[in-house]
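Here's the structure, in C-alpha cells; my notes come after.
Only a single protein chain was left out; the remaining protein chains are all shown in position.
Moving on to chain A:
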Amino acid sequence: MEIDKENVVQAVVIMDTFNDHFNPISKCKPMSLLPVAGVPLINYILESLAHGGVGEVILFCCQDGPTIKDYIRKSIENKAIWSVTMDVQVMMSDSCQTMGDVMREIDAAGLVRGYFILAGVNTITNINFGALLEQHKQLCKKDKGAAMTLVYKKVAWEHPLIGSDKPIFLAADANTNKVLMHHKYKPKSTEKSISLPLEVVLNHSEVKLHHNLADANIALCSPSVPPLFSDNFDFQTRDDFVHGILINEEILASSLYYTLLKGNQYAAAVTNWKTYQTVCRDVLHNWAYPLSFETGSTEQNNYLFMGNHIFREKSSTLSRSCSLIEDVLIGSQTHINDNTVVSKSVIGKNCVIGNNVTITGSHIMNNVVIKDNCKVLNSFIDEQCTIGENSVIENGTIIASNVVVDAGSQLKGTLLESSEVDKEKSLMKSTSECTEWENESSGSGGDDFIGFEKSWSSSESCYSSDGSDESSLPDSPVPEDTNIFLQEVIDSLARGYEEKLKNDYLILEINSSRYAYNIQLHEVNFFVVRALLSMPVLAENKNVLNTVKDILKYFRPVLSNYIKTKSSIMDCLRAVEDSCIKCEWLDGKSGQVLHLLYEADVVDEDSLIEWHKDLEENESPIANQTSLVKFFDWLEEASEESDDSD
C-alpha cells in the first residue's frame, strides 16, 4: 500500500454539520453516531468510501474528537470491512466553527496531496467515488481552473429530500456541465420567479436548468480548493464557496462543474429530521444497496424479511397478536407485546414495547421501554428512555436519552432532555420555548422547517428551528444583510480606533465583510462613511466635532481607499446626509462635518455644490439647517475668491 501512495484516492469527511438541526440529540452525542435505521452515520460513510475505492480517509472532527477516535479504534479492532482497504485518520480541531475553517486547517496542515473527495458525515451513498474522481481529473485536464465538481442526485420534484431541505436551482452549460448559476431557495419560500442573467443564455449555446436536484453533500475537489478557502476567509460554508467562485470566476480563476448520478446510484444527505426520516425509509427499501441496515457489521443476513419491507432481527420476539404494518425495522432482543401496532418505524435493540401500543412514523433507539397503552406518533426517542403508561407522544416530539416520561403524559411537538445538573433523571420541559421558536420562525418567514413529515402528523405544529448561521436570538428582529454589514463595519472601525490598528487591516476586514454579505461597492462607500459618523465614541463624547476631526484624521487612509471617484464622493455625501438625519449627536452640525471633510480633502467643491442642489430639489430635512446654509455661503465665497485670484 505504501508504494503507490500517489495513486491512493483521498477523502476528507467533515464530521460536524455546524448546525443545531438535531438538537437536543446532537448535544449529547456526536452527529456521526446518530443512528439511521439502526446504524450510526459514520458506518455508512466509511463503508461507502471503501466500496467506492477510497484508500485514505481523513475524518475531521470539530467536536467530540475523542469519542469518534475511540469508535474508529474499536471498529478496527473488530475488523470492520472498511478497515482492510482504507487508512482512516482522525483529525481534531476544536477551534473550527465552520466548514471554511476546516478547509483552512486542512490547507495549513497540508493534509491532502492532490485531488480529493469532500463529503459530510451525513452523506449516505453507494456511488463509485474513485470513478467520479477520475472523471473530475479528466475534466481538470481540459479546464485548468476546474476547482470542484458538485455531485447531485436527480429526484422527483415532489420528493421530500427536496421539499424539506433548501431546494437548489442550477443553471449549467449543457455541453461542458459547467455551473453558471447556483441558487438556493429558502425553505417554504414564496418566491415565484427566478432571474437568470442574460449573459448566461447568450454566452452558451445550450443551457441546462435543473430544479430537481438533491444535494448529497459530496464534492470532488481539485488541489486548489483548500488554498482558495485560505485566500478567501469569508468562505464559511460550501455554499459560500460556490457562490464566491461563481461571482468572482475571473478573479479566482476557478470554475465549478456538476455531475448527476446515474440511475442505479443513490445519494442523500441527512440534514434535518425530515430528511432523516426519508433516508431511513430509503435504506429500508434497499435503495442504497449495498449499504443497508446491516452496514458496518461483518455478519450479514441477521434480519428476517417479513414482506412489506418489514425486517426483524432473528433474536427479537414478537407477540402473536401484535401487528407490523409496513416499513418496520426491529433490532435484536427487542420484545413487542400483545395488540401493539407498529408502522413506518425503526425500533432499536433491547427495547420493550408494552401492550396496546401504537407506534407510527417514529424512531426509537436502543434500550427504550414503552409501557402499555401508549401512542407514539412521528417522534424520536433516544436511548435509555422510559415512557410511562397511557402517554401520548406525537407531532415531532424529540426525547433525548435517559428521560423518564411520566404515565399519562401528553406531549406534542416537544423537546425533552434530562437535566444533567442534578444527575437525576428528571424532566426538563421546554414546551413553551418550542412554541416560541415556532412562532418566531413563522413570523420571520420560516428559515428552516425541520419537523417530521407533515402529512403524517395532522397538524403543522412540528418542531421547527432557525438554524442558519446569521440568525440571531429569537427575540431580536432578524436583521437584513446591509444592517449587519453596517454594524460590523462600525464594530471593526471602533475597535480599530480604540486599539489603534493599522488602517490596512481595517480595509481588509471591511472588504471581507463586504463579500460575506454581498454588498455592492457603492453601498460600501456609503456605509463606511456612515459608520465613521456613527461610531460609539461620538455618541458618548461631548465635544463631537473634535472627535469627528480626530476620527477623520485617523481613518484618512480608509477613506481615501474608498472615496476616490466622483460617484464615490456622492455616496459619501449621501452618507453624511443620512447620518445627520439619523444620528442625534450630529443634529445641526452637518455644516461643520462637511467642512471637516472638505478640509481633509475627502470631498471636492463641485460635488458639494451638486449635492447641495440635490438636497434642495429633494427637500431634504437638513437642506435648511443653519450650519449647512452657512457652510455653503462660505464655500461660494471661497470659490469666488479663488476664482478671483486666478
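Here is the rule we use: a residue touches a chain if its C-beta (ideal position, glycine included) is under 8 Å from a C-beta of that chain, and two chains touch if they have at least 3 such contacts; residues count from 1.
Please note the rule applied: contacts and distances are computed from a predicted model.
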Should one name the undisplayed chain from "Translation initiation factor eIF2B subunit beta", "Glutamyl-tRNA(Gln) amidotransferase subunit A, mitochondrial", "Trafficking protein particle complex subunit" or "Ribosome biogenesis protein BOP1 homolog" using UniProt, the answer is "Translation initiation factor eIF2B subunit beta"
Where A:Glu250, A:Glu299 or A:Glu584 are the choices, the one touching the absent chain is A:Glu299
Considering the complete complex, of A:Lys29, A:Arg104, A:His136 or A:Lys153, the missing chain is touched by A:Lys153
Checked against the full complex, the residue among A:His21, A:Arg104, A:His136 or A:Arg281 that touches the missing chain is A:Arg281
Contacts from chain A to the absent chain lie at residues 50-51, 53, 79, 81-85, 153-160, 212, 263-264, 266, 281, 285-290, 298-301, 304-305, 308-309, 326-327, 344, 453, 455-456
